[in-house]
Every structure is written in structure tokens, then in C-alpha cells.
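What follows is one structure encoded as C-alpha cells, with my remarks underneath.
Here the complex is missing one protein chain, while the rest keep their positions.
We call the chains A and B, going by the order they appear; numbering starts again at 1 in every chain.
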Amino acid sequence: MSTNTLAWSGLTADRTRMLRLLQEYGVYAALVVLFLVAVGLDTSFVEMSNIRVQLFQLAPTLLVALGMALVIGTEGIDLSVGAVIALAASVVPLYAGYGLGGVLLAALLLGAASGAVGGAMVAFARIQPIVATLSLMIGVRGLAEIVNGNSAKAVTQSGVLALGSRTVAGIPEMAWIAAVCALLTGLLVRRTTFGRQLVAVGDNRRAGWLSGLPVRRVLITVYVISGVLAALAGVLVVGHGAEADPANQGLNMELNAITAVVVGGTPLSGGRVRVLGTVAGALFMQLITAVLTQHNVHTSYTQIVEAAIICFAVYASQERGTR
Amino acid sequence: MAEQAPDPRGDLVLDVGGVNKSFAGVHALRDVDFALRPAEVHALIGENGAGKSTLIKVMTGVHRPDSGTVRLDGRPAAFRNPLEAQAAGISTIYQEVNLVPLMSVARNLYLGREPRRFGLVDVARMNREAVRVLGRYGVHVDVTRPLRTLGLGAQQMVALARAVQIEARVVIMDEPTSSLEPREVDTLFSVIRGLKEQGIAVVYVSHRLDELYAVCDRVTVLRDGAVVHTGDMAGLEQLRLVSLMLGREMATVRDKGTTAFDTARHDHSEGQPVLRARNLSVRHRLYDVSLDIRPGEVVGLGGLLGAGRSETAKAIVGALPTEAGSVEVEGETLHRRSPAAAIRNGVVMLPEDRKLEGIIPSLSVRENISIAALPRLSRAGVVSQAKQDEVVDFFMKRLRIKASSPDQRVGDLSGGNQQKVLLARWLCLGPKVLLLDEPTRGIDVGAKTEVQALIDELAGDGLGVLLISSDLEELIEGSDRVVVLKDGRVVGHLAGDEVTEEGLLGTLAGAAQERAPDDPAGPGERRTAPEPAEAGERRASPDPAESGAGEPPAPHEPPEPAAEDPAPVKENHG
Partner (left out) sequence: MTSTALTTPARTAADASPLTLGERIAPQIQRRGALAVLVLVVAIASATSSTFPTWSNISSILGNNAFVWLLALGMTFVIMTGGIDLSVGSMYALGGVLGAYGSTHGTWLAILLPLAVGAAWGTVQGLLVARARMAPFIVSLVGLLGLRGLLQAVTDEGATTYLVPQHSAFRSLGAGTWTPVLIVAALFALGALLLHRTGFGATLTAMGGNENAALLLGLPVARAKVLVYLLSGTLAAAAGALGGARLGSGVTTLGVGYELTAIASVVIGGTLLTGGSGSVGGTVSGVLLLAVIHNLIDHYFSQYGSAFTDTVNGAFLAVVVLMQALLSRTQQLE
């Protein structure tokens, strides 16, 4: 009996170590392997033109995923990001007359407002994050469509268009923006008071509260940041597509963002934010979609593969054996 | 093991013999015998960690014993789970009501065995029966209401009714009165007497000694996993019962204990209190608790488990909502009551439950130490790595925190080191008052003496310290003064020479004995304990030899580690 137990615990210890390694570095290894496979299958994959295309698609997802990673770090979730993209898109035509600055200001403020509403519901009314942001998700998208009217509107404001199409040093400006945001998010998490309070609140909210941390402020701020990043992503999406189409833009974005974060190794149970992992996770998902579509695999299978990856990543990242 | 039950074994309804149980090498139960006769109320008592709950779990099939037997009606009974035990007639009522709060009262009463009609639940009949059954327990409510709209006492009664309904032979009650009002306690007692008349045996776990005398026939005392006494309740002195629980024979109080405290007692009665708590009341937990802590003073909080010691500390820092009362720090009343506000005013608490309320397990040692001080270590919201490292380094060395590096996860440290990390978290704020709730529980001997020495040192530096400890020796030797709590009330003050084990045990037993043992009146009427005036007098008894320490240090003077150097961040870097 006891020897059995020992043998078993030894086994689990090994498995636990394997799982930990997988959680820590799995995404980077997978990313490298996948990249090599992609290049191996088709060397034209590394051509600059293709990489640019990929980066244009990646940038908005990454921005949203960064905010999502912060929210998940507090043991929350933000389902409203896709709708916030739509909301941001809907105000672009309205404020196009004020130039890029006006557009950005309006969009980001709206994103912040939406995030503040969600955050307040979570922090003050203590509603579960899924529910709070789900109601936002439904309501905000509807609002965006009302603002925009029934059909997609073409956008001609040059600043917005440039933002979505210009390249700097061969790399899309959007990608630079996303990279800078990733860097800032990384610094935010690692170097600032707020970042440390955020993970503490996510890891043990009660201990954080007893240690005098401003738990509510942290929660609201996190959702505001998520909203602002989603709004920024929305402006980029409009700039890239040259039209505002709130009925379609940002659809399923919350899923893609959550996938990137989870694949990147950030546990859904909070207490840890892996910014670099999130970047890698977003890259991985972008890469896998690209490879599958470029080799004429039907989108149906792509979706099934994605679903399987999420499932696996969540399963692998679950804390086990505790309790 | 003292006196064994003289009965022939066959008469016993439940018979636990020679049971051993250990978890990960730690003995939770050693060779425990426990005999339950039909129609008796048997008290099962012991301090935290004595093995009461393990024994209950063995009897109810939650745990299987490593060795030994459990017999029900003389037949071996090896329950694999609580259900089997339930089916065999052993019902348990847990301290926390383990029912479904959102479902109706009747639903809860019949969950899993609803009356059926045509295969469907017969709601009308269920409600009718529920009204009838609960009426017998003095609960007259609309049984279609959700359970949670009932008071905790009534909920407890529903749990009791449910437990007894299942053809119970044995009913185990784990702290059934912890959330009851005095009137409800009376009802419970009459229910228990009713059970007795039906021949049902009751195992009664409680820390309230008066209750034991009021309702129990026999008692078994557990300590450190072993039975130290079994016998009749009548004729057993309270004082002896308390000393049995705590493992102290009245005659054998040693001169010098094993703690690292400087046992000299300091008298600080001259100084202005740095913390003054007045009339703190917490629903069902605390009633009018007042206490003062002066700079440089270690005030012990004495009392048995469940007396309201942790609740007092939590109420002071605002972690428990208080119904009444005030807290003053250096004469300023704290208006906002929250842990954050208390911390800003220099009052910090080391919680009893390290894991749930203390450590932030996935974060590193560095971050756990600095988390509360971060705003002071930051400029414009950006943490200064240099300052942080300086502070963390200083405290890791100062408190001898053993970790592979400041980056190690706190969750992976030993209990003692976790405790030191939590102490460091507070010390780097340069607090004025330190509330320590069981600071040495569950940590190894080495760390224990270190922590004890540190407490002395901090007090020497002028901090006011509130010390809660179930370790009697630690409490007596560490404290300059002891405030004794019982059932959520202050029942005595010990100062100077009175701070002895006899003094404490005497106060505890004395407070209980002032009432007739069979009077089940609840805490409501319990106002006979030492008058505040008398207590004040005692406290004031001067001890000139020690008066030097009575001078209050400058209010903002940081503790010693700080004075030396980098520690209180606000001093050096603010």
C-alpha cells in the first residue's frame, strides 16, 4: 500500500515536472518547430511580402491579447474586446474630420469607458467576469452597429489609413505599435507597482486585501486597459481594411485573444502574466492558421485544429494535485 | 489513556479501538480508544490539532484508520465513505452548515430521499412533512423559503433534523453552537435531551466548557492525537478539564520554559497606549472587547479555541465587519475600517491562516516581502529595483529567511520561512502595532525560537505587540500582560506576577464556574467575570523595577532593524 503510494507519487512528480517544463517553454519550442515546418514546406514563407501580410493580421490580435493577459492575470476574463473593436470602428467615420488624433482620442476613450463599466461590475458588484463582460459584449456590439448604421462605411481619413497600411523598415507600422505595447505591458507587469499588485490580486485576493492592496482599483484598471487596447486594435483594423464594419470587425476576437494568452502559458486561474508567452502564443496561432490556409487546408479543419490546441493548452496549464 | 470505560464492550453503540492514523508521516491519532454508549451525550474535546476532527472523520468513513477497529453495535464497520456511515446510522452535523443555501428548507431536509408520487417528487407532501418535522425542533418557518433566509441557528436545526431523520443511532455534532444565539442553544439542548430519550447517542464537540457541563454525560479529552482522559462529566473540575486539554498539570509549571523569550516582565502601564480598541463587537463572535496596547508592550490574548482571539485581531485591522466599537491609534480614531486603512496607520496583522490569508503563493520571496511596501518603493509607479533589493536583502538576512534566492516561489518555502517572509512584509513598513495571530504555529523549532526572539526584540524597539498563541508557554513567557477572552468576551486581565499558567487557567475556569453547571444560558447573561475596574486595578499594580521600559518611545521611531539601516523605506528613501 505505502510502497504503491510512493511509486505513484514518484511518477506524478515526474509528470508534474514534465508538465511544468511544458507550461514554461512549450510555446516557444512549438513556435520554432512550426516555423521550421512552415519554411520546410514552402521556402517562400519567409519572403518579406508574406511576413508583412502575417504581421498585418497579427498586430490587432496581439494588442487585444495583451490586455486579455492582464485581465486573466487577475483571475478574470474579458469577453467584450471583440465588441469594443466594433465600437471603436463605428466611431472612426464620425471623428474622421478631426484627424487621426481625434479618431484615436474618441475610440480610446470609448474603450476605456466600456472597460470601466465591466471593471466596476466585477470589482464593486462582484459579478463574475464572464457574465459581466458577456453582457457588455452583446450590448456594446449592438451599440456599435447602431452608431454605424446598417452597412459598412468606407474610411478615407488619411491618417487612419496610413496607420493600417504604412510600413517602417519593411515592417508594418501596426506591428511596431503592437511590439511597443507588448514591451510596455511587459514593463508594466514586471516593473511597476500596479503590475505586481495585479498578479498578487490574481494569485490570492484575500491575502492581497489583507496586505492593504487597492484590490478594486486594480481590477477596474485592468479592464480599462483591456478596453483601451481593444479600441486601439479597432482603429488599426479599420485603417487596414479602409472601412468601418462593426457588424463583422472584431468577431471572435475574444476567442483568438484568449487562445493566444492560454497557449502562451498564462494560467486561467490567475496570479501570473506571461507577456512574452502571449506574444509567442499569438504568433503561434497566426502561424498555424497561415500554414494551414496556404496549403489549402479548409478553414473548417483549421477551426477544428485551433479548438484542439486551446483544449490541450488549457488542460496542460491547469494546476494539478493541489487541494 | 486514563480511565477506560468499565462497560462490557457489547453494550456500546460505537466502539473505536486502538485506532492509528497518520498523514505523510505525522501521527494524527495514536492508539485512540473511544467508546460510545447508547443514549449518552459524550463530549469530545481538545485544542486545535489534538485529533478531534480526524477521529470524527474516522468514525464517519471520511478516513480509513491505518490500524485499529471501528465497531457499530459490536460489529466491525469499515465505512468507505460518509454515505455508508450515514446508511449505518451515523449522522454528522458539521460546524459550517453543509446544506444548499439557495434551495428551500423542505428541499434541504429531504434532498436525496424526497417523497415520491408516480415517480415524481411529491412537493406538497414533502412540505407538509417538513413543517411537521421541523416543528418538533422548534423551527416554525415557511418551509418553501430558501434555506439561507433563515438565521444560522435555524439552519443548524434543519441540518440537525435532517441528520436525525436518517434512522440515526449516533449523531455527531461538531461545534454545533458556534453560530447559535443563546435562545437557540437552549433549543439545541432540549433537542439533544430528546435524542437521549430515544436512545440515540450523541458525540458533542465544543470548546464552550459550560455547554459540556450542561448537556454531556461523559467526556473524552484528546491531546496530540492521543486520549488523555475518558470519564464522567459530573465531578470533573473545570480547572482539571482545562489543564487536561492544554496538557498542563497545575503543579508542574516550570520555572524556565523552552521559549526564547526574555521572561522578565515589563510594566508599561505609565505610557499612552499606541492602540486603543473599545467595545469591539462582531456578530456572533465578539461582544464589547476592549484592549490597550502600549509601545514596547507585548499583550497576550489568552483563551481557548473559539474564544474570539483571531476575531479580535481581525476586528482591529478592519478585516471583519464590526457592529460596534472603535479603534484609536495614537489617539486618532480610525474612521475608515479596512486592512488598507489600518496598515496606513501602522497597525498590521500576521494572520493565523498563512496559506489562505498570508502568502501569495506563486509570487517570489522578494515580491511577497515588498508587496505592501511597493508604493513606497516606487517612483511614479515604477518599482525601484535597487530599493526593493536593498529592503528584501536586508530582511532576508535580518530574519534569516532561508530561500534559494529572492526569486524562489514563496509557496515552495517551509512554514517557518513563510512566516518570516510575512513578518518581513510588515516590518519593512515600519509599523507601530503588530498583531500576531499564532506566529509560531506549524513552524519548526528553530524558526520558532527565532520568531520568539524577534518578537521580544521588536517590542524592545518600541512596537506594541498583540500576541495570540495556543501555546500556553509561549503566551505566558512572551507576554507582559494577558487579556483573557472567553466566548467572545473579555473575562480577565492578568498583569505582572499574575501572568502565570495558574493565573490563566484559573481565570478561564473561574469565569466558567461562576454559573451553575447545568444552567445552559448563553453568553448573553455572562457578565459576571472580573469587573473592568478590578482588572484595571490589577493592571495598574506597579512594578517599579521595570518602569524604565515604560517610557513610550517616540511614536514614529521605527523598529530596530529599521533604525540600523535601510529598512523603513520611508525614512531613508521617501
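Basically, contacts are C-beta pairs under 8 Å (C-beta built on N, C-alpha and C of every residue); 3 or more make two chains touch, one makes a residue touch a chain.
Just so we're clear, the structure is a prediction, and the values are computed from it rather than from any experiment.
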Residue of B:190, B:279, B:338 or B:449 in touch with the missing chain, whole complex considered: B:190
Residue touching the undisplayed chain, where the options are A:116, A:134 or A:171: A:134
Contact footprint on chain B, counting only the chain that is left out: 81-83, 86, 94, 98-103, 107, 111-112, 114, 119-121, 123, 136-142, 145-146, 148-154, 157, 164-165, 167-168, 181, 183-184, 186-187, 190-191, 193-195, 197-198, 200, 283-284
Where the missing chain touches chain A, by residue: 77, 121, 125-128, 130-132, 134-146, 150, 247, 255, 258, 262, 268, 298-304, 306-308, 310-311, 314-315, 318
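Keep this in mind: only the chains that are shown with their structure count from here on.
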Gap in Å, rounded to a whole number, between the CA centres of chain B and chain A: 45
Contacting residues of chain B [partner chain A, same complex]: 317, 319, 339-340, 342-344, 349, 351, 356-363, 367, 370-372, 374-375, 377-378, 381-383, 385, 425
Residues of chain A defined as touching chain B within the complex: 191-194, 196-197, 199-200, 203-204, 206-214, 271-272
